[in-house]
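Missing here: one protein chain of the complex. Every other protein chain is in place.
Take a look at chain A:
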Amino acid sequence: MTAPAIERTASAVASAAPTESAIGIQDLTVRYGSVTALEGLTLEVARGETVALLGPSGSGKSTALKAVAGFLRPAEGRITLAGRDVTYEPPNKRGIGVVVQNYALFPHMRVADNVAFGLRARRVPRAEVGRRVTEALDMVGMAGYARRYPRELSGGQQQRVAIARALAIRPPVLLLDEPLSALDATLRADLLGELQRLRGELPDVAIMYVTHDQTEALALADRIAVMRDARLVDLDATDRLYRRPPSEFTASFLGAANLLDARVLADCTAGDDAVRVAVGGLTVAADPTGAFAEGTRALLVARPHTLGVAEVDRADTLPARLVATQWRGADYRLTCVLEGDVEREIRIDVTDLAAVPALGERLGVALPAEPCVLVPAGAGG
């Protein structure tokens, strides 16, 4: 386990947050007519911190970003930048760098003019504009494309220019709205690496990163805010949120965990180790994320790669039937249906098919040796 790493991230965030808040969002609500797009969001982003807003479409994550940028007028709540209330300030007074999904490069301007746009709007002296445009394009590896038009660039190149344009004004806050979603898989991976490198070169910039892709959130964020149905569901350090998801939704959305029905066998609270729970016919140890009373129904969180395959009659396994095998290059993803009262489908990742029976055959699902995290059985998932 990497418990020390979790502690370190958490304490770094805790010490930075109260003193140097770069973005402060308090009770933010945004409505479109009668539709509430964002409800009561409270979130702080510290200087130098990256917070990912992660959620499915319609969860309110982009709405939150647009409100911080000043593109939307909130119905309620307050937004501060470095302690200054900007709730009703227009976007051009906020000094925020914004990068959007479809790049939004001005099609009638060359790359250099796109990057210079913010500097000229701020009346930066002409000589300095040229220097800073070159510097910003250098940062994203696009220095050789200054004279091109956006339409002459690929999607990945356009997004690099869009990032350079946002960085040229040297904003203390950078908002990225699904910046990689319009790119194909290879480019996405390349640019994700690029963003990680840029993060290292911009130690003081606060970044708010909106995405529906957990890979991007895990790779870039210090903390992740999981959103659903216009609300914040969970907010925590990335490590901790992945390893100890506090809710059913976060467990399944972040890392596509299996959720196994369990019954709590003794009263417990968060931090208790090894509370006993009954899963199928087994009694196993679990790691509770909250208080559970004896006899409560709860869910055991098991990531696909932590489960194993064993012979069907072994005493410490759950009997299941194999319904599908998918080769994914590095591993195989098995889809099984647990036998028992509830026919729940679960996914297991294995690297070797030697112990795996044929499709339709029965097998035993081995739970991980470490106690699995126990979350409340909430509504939906």
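Note that a residue touches a chain if its C-beta (ideal position, glycine included) is under 8 Å from a C-beta of that chain, and two chains touch if they have at least 3 such contacts; residues count from 1.
Please note the rule applied: contacts and distances are computed from a predicted model.
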The hidden chain: which UniProt name fits, "Tol-Pal system protein TolB", "Acyl carrier protein", "Anaerobic dehydrogenase" or "Putative ABC transporter, permease protein"? "Putative ABC transporter, permease protein"
Going by the contact rule already stated, which one of A:A46, A:V111, A:I169 or A:V279 would touch the omitted chain in the full complex? A:I169
Contact with the hidden chain, among A:G24, A:G70, A:P288 or A:P304, goes to A:G70
Checked against the full complex, the residue among A:G83, A:P107, A:G200 or A:G360 that touches the missing chain is A:P107
From A:I96, A:L176, A:L192 or A:C268, residue that would touch the chain that is not displayed: A:I96
Please output the residues of chain A touching the missing chain, sorted low to high. 66, 69-71, 90-92, 94-98, 100, 102, 104, 106-108, 110, 113, 117-118, 121-122, 165-166, 169
